[in-house]
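Shown here: the complex without one of its protein chains, the others still in place.
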């Protein structure tokens, strides 16, 4: 029996999500998990006709959870790199984003060209932001942090680094919770990269189901609505 | 700027208290289980059976020598492939109990070996059995050496419990990480985390100091 | 999860592991050295006749012991800059580890000193040695010698705690595994290799402590 | 009562007991003396197998102690052992120290054991120290509790390993007095001691050991006034000189 059968039999879709931060998946002030990915997952479960169960791991626990079958799928703001795809199967991308550079509001760095060999840049360990930045600014000095996007912004604000690089949608979402006008995002993206959900290679049924799901929700506009609310604007700020 | 976040943080307090409860539950259960297992292993480690001693010694080495996170992962993610399927909470308690037991084992063995040899000899000479010697003569005296580091170990256990958040147990530290995404003033959020741990640990540390005072006759002043 | 264990990829990451292993080694060694020094000083203060010094050391020791390293690390990394103190990451990291373990060492050394026969201290006084000379030549060598085991335990904790430094962008052993995990999605390979390296450090420390125990504790002097 | 036949014991290379032959009759009091390290303690510790022997036969009260298969618990219960350093249990009162073995080994009832304990402690002159902890007693009192602890099992044999050498001169007297009374009441006793006065007064024989061998066995008066061996003469002169 395939993974879909198991899910149906169980009546429960188990999703490992990384509560990495707004706007994809985070805990709002009432202690409820919410965000773009979270709502998409709820929609998926609804369409399957089963309940959804979120398994709340941090980054370290995400992949083992999927591989050890604790979870049926991963829903995180994860870029399907070719290396990663050697190990797990990704769905079709449901949106595109890109790495951006951000600096302190009053920083002398105004454009991407101002970043020179000596500039200290903060990136997240193992993220696409890290590899993008190293491609575009091979000579900058890098400090790799672990522990989530807000930590990068904190490092920039505290002055440990001059600039930070991270996924654009994540940065925009996270900056929203800092005091207004503390951080400035530089014009332009370093890359254009897709985001996708992931399943195991032994679940082709679930994979093609998800691809179809993205196709349907794109066509009927539900995906676009979700992304417009969460990712392309700060509308969610008021409600959460 | 701190005022800006302070109200937000106060709003999250119930969430933090849930984390406190989880930390207390995980470490409390592990404390009990770890103490029992640790005492048994410690007694065996101080005993005569060479094979048991070596086996326990190797177990203690591996547990003490590898990161706790890895142990948690093995129990939660790798044991299922051997057919042992565990929920996050029991897996966390088992991992933490195992860690605690390995440390307590060393403490107990040390305490038992510190009881003067003459005590055991006197008990042997009056015909008490091995078990009776342990129960009535050796352990009651060993407790004096065991108690202070034991309580110290409990404090370490409570702090180590934060690692289990990696498998989705929402304890104080995890609440801190989740909150810091929304209230990005890490200093304040983790300050609160520190205060909450302090509130749990400080009474324990005082307890250990109290026991130490009760058990030592003269205090050294240099 | 274990079935597809991939040694080839581990080999590919070996240079990274090597670099990170060395980083962990020297960061821990530096912090260990500092922590023992801080421990000695804090312990001397704790046991001193001056109530003020004794209280101050007490506050330091107890507040460090009852809050998590994570909170302390945050305080140093994000708190000090607001006071206008900017330190390189590795200095912050070593500082946090040193002060953290220093508090534990203070307690360990204190237990060692209190186990020294009071006659030793009196003999030093009677031959006219000053406070510092007694400390340096008579009390500390014996106290350190007697507490090798708990000191080893704390050293292990320190080495493993150094993994937290990856939060503030310091390259160390745990990160090598995490990098492997997040680039290749091979958690089993990543974490087990990391654990193996930690185990190497553990056995190195253990061998050192056994060696120094033999050197410091002479033919059952105790 | 106790019979050593060709008993040998080694610690690694060290030959601590070398062909020991000795017979002790019921009711006899034997004092063992000799230089430090000569094997005196080892000799009496073998009797209740605190140390196992490696060769020879050692029969105590008709039980073969040298036989590894023999269960020692019963024999040990019949042998009281008093250590140089008392080895009282510090977490128990004088009474508890004396009653623990009767309670647990003899399975006596609580009241019975307590009555016995009080009786024996009274006998050694400690009726007013029954509820004191060892730390609250003087050395002499502690050693008397240790003797009472041995007596409580109503032993057939009492063994003493330098029972007075950790005591202040003033306290030695009170412990020796208790031991003398025991000897006169007909207890079989083996005593490692350098108290010559005690040996002269109550011992039937003195056993002099050196380097793991029994060098001389003689009635005390003969041994102290006229030792037969060179080693014995030298030993006596060194402990009597000051």
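The chains carry the letters A, B, C and D, assigned in the order they are written, with residues numbered from 1 in each.
To be clear about the criterion, contacts are C-beta pairs under 8 Å (C-beta built on N, C-alpha and C of every residue); 3 or more make two chains touch, one makes a residue touch a chain.
For clarity, every value in this text was computed on a predicted model and none was experimentally measured.
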Contact with the hidden chain (one of C:6, C:82, C:120 or C:210): C:120
Touching residue (missing chain; options C:66, C:142 or C:162): C:142
Among D:26, D:52 or D:173, residue touching the chain not depicted: D:173
Interface with the unshown chain - residue positions in chain D: 35-36, 138, 165, 168-173, 176, 194-195, 197-198, 235, 238-239, 241-242
Sites on chain C contacted by the missing partner chain, in the whole complex: 117, 119-120, 122-123, 125-130, 133, 137-138, 141-142, 145, 216, 218-222
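FYI, only the chains that are shown with their structure count from here on.
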If a chain touches chain A and chain D alike, it appears here: B
Interface with more contacting C-beta pairs, comparing A-B to B-D: A-B
Separation of chain B from chain D, taking each centre as the mean of its C-alpha atoms, in whole Å: 46
Shared interface positions of chain B, touching two or more other chains: 69, 73, 77-78, 81, 186
Where chain C touches two or more other chains, by residue: 1, 78, 82, 187-188
Pairwise touch network: line, ring, star, complete, or other: other
Chains touching one another, given as label pairs in label order: A-B, A-C, B-C, B-D
